[in-house]
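Just dropping this structure here.
Yeah, one chain of the complex is gone here, protein chain that is, but the others are all in their spots.
Letters are used for the chains, namely A and B, taken in the order the chains are written, and counting of residues starts over at 1 for each.
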Amino acid sequence: MSTLLPGQPVVLPSRGPAPQLGTGVYVRDACIRASLLGVPTLDAATLTIPRLRPRPPAPNSIVLGSVTRLSPLQALISISVVDDVPLPAGEEFTGVIRTQDVRATEKDKVKIGDCFRGGDVVRGVVISLGDTRSYFVTTARNDLGVIFATSEAGATLEPISWQEMRCPQTGKVEKRKCAKPEGL
Amino acid sequence: MQSGFDRRRINGPEESNPPIFEDEETPTWNVGMPRRNRASVDIRPIFLQPGLINQATGSAYIETQNTKIACAVFGPRQAKNVAFNEKGRLNVDVKFAPFSCDRRRAPMRDAEDRSIAMAIHQAISSSVRLDVLPKSVIDIFITIVESDGIEGCVAAGVIVASTALTDAGIEIFGLVASCSAAAVGEDIWLDPSLRESQESRGTLVLSCMPALSTVSSIWQTGNMNTGDVLACMDACNSRCTDIHSVIAQVLLDSI
């Protein structure tokens, strides 16, 4: 298919079942049209025009952010990467990880202070658009949680289990809800 | 004219005035004479370039001879201090450069900035798919570097904003084109300059999405009869098709 401009009709290559409409396309008066500049692609049964610019978080987005504030009930994060696309500096979104969303088991025993510290970089998944202030984010999966943290001595912590990290300088162990390192 | 002392700026004297000329230009045109420099239905050539402001999500710059406007689009940004909203919000902010008009414009927002911002907002907002942008804000910032008439600024502002939105990858229903017209004597002149709108009985700016055959805004001022208004709308609408293809071409060239 060729490059389309917003408003132009999408001509589907062959007759088949009507596709599901994804990003970048819409239907008006029974005509499918482009809403982004780009080339439409038909993946499985979903028609999209990919959007490569930074986008706001949506449910199921994978986000990276740094912890900005802790309270007994939740950790606030400043989201700087959404679905592998970095947001420009100054354009961060606020996310919140509530105690019940930190891990999948023993949810009622979660102590936020034993899971995150200020400045930690966290990988999470957006559960919902949340409230007025923030997006709700979960880390309750093996591959989610802290991916980068600095020890009290200032060194980069190394994960040793899913709830502990060690300082390579002092050997001291600190508690975190770690993400399972990629490739393990 | 410096409007009072402002400690946040470098200040000049308390009062200053634009120069007064002894040899005021004598008007060489009178009602009933044909248009100078171009035919009634001709518009000024459009130079349009998307993507010059790399700090913004999307941007564009437009020049139609003496009208020069830059536009930057930011977002979708997180809406702050507002109630949860399923739909996104569009914010249009227009600023005149102090040197953009015959008289210096002191750096304070005046009513004209706001009325132009509103006109552009009206022409653009129905083209944006705000339904796919829950709790987000799209900021459109427009700086008028040089102005040659309000009508031209609104029309060029709409074109440059729609181009910048597309460059920013914001989902829109269609590109918005815009064209102005003035009723001068018995004639309809498209894309009037500042001087031409001053000579006119009334002006009209029409914005539309040619791909969807939809008009998104009409802004008419002055003393025009219904016949004039319909004639202006017709003339603007057909010229918007040409403007649409200019926007389309520069966007296709940009990728």
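We take it that a residue touches a chain if its C-beta (ideal position, glycine included) is under 8 Å from a C-beta of that chain, and two chains touch if they have at least 3 such contacts.
In this text, contacts and distances are computed from a predicted model.
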*asked:* Since a chain is absent, check the UniProt entry for it and pick the matching name: "Ribosomal RNA-processing protein 43", "S-adenosyl-L-methionine-dependent methyltransferase", "Trafficking protein particle complex subunit" or "Proteasome subunit beta".
replied: "Ribosomal RNA-processing protein 43"
_Of B:18, B:32, B:45 or B:227, the one touching the omitted chain in the full complex_ = B:18
*Decide which residue listed in B:147, B:166 or B:180 touches the omitted chain of the complex.*
B:147
*Quick one: say which of A:9, A:88, A:113 or A:168 touches the chain that got left out.*
A:88
_Contact set of subunit B toward the excluded chain (per top definition)_ = 1, 8-13, 15-23, 25, 52-56, 66, 68, 70-72, 74, 93, 95, 97-102, 104, 107, 139, 141-143, 145-147
*At which residues does subunit A meet the chain that is not included here?*
52-54, 64, 66, 80-81, 84-91, 121, 148
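Here is the rule we use: only the chains that are shown with their structure count from here on.
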*Please name which positions on subunit B make contact with subunit A in the complex.*
55, 57-58, 74-78, 82-84, 129, 133-136, 166-169, 171-175, 209-212, 248, 251-252, 255
*Which bits of subunit A are touching subunit B when the two form their complex?*
3, 5-8, 23-24, 26, 28, 33, 35-38, 51-56, 88, 91-94, 129, 131-132
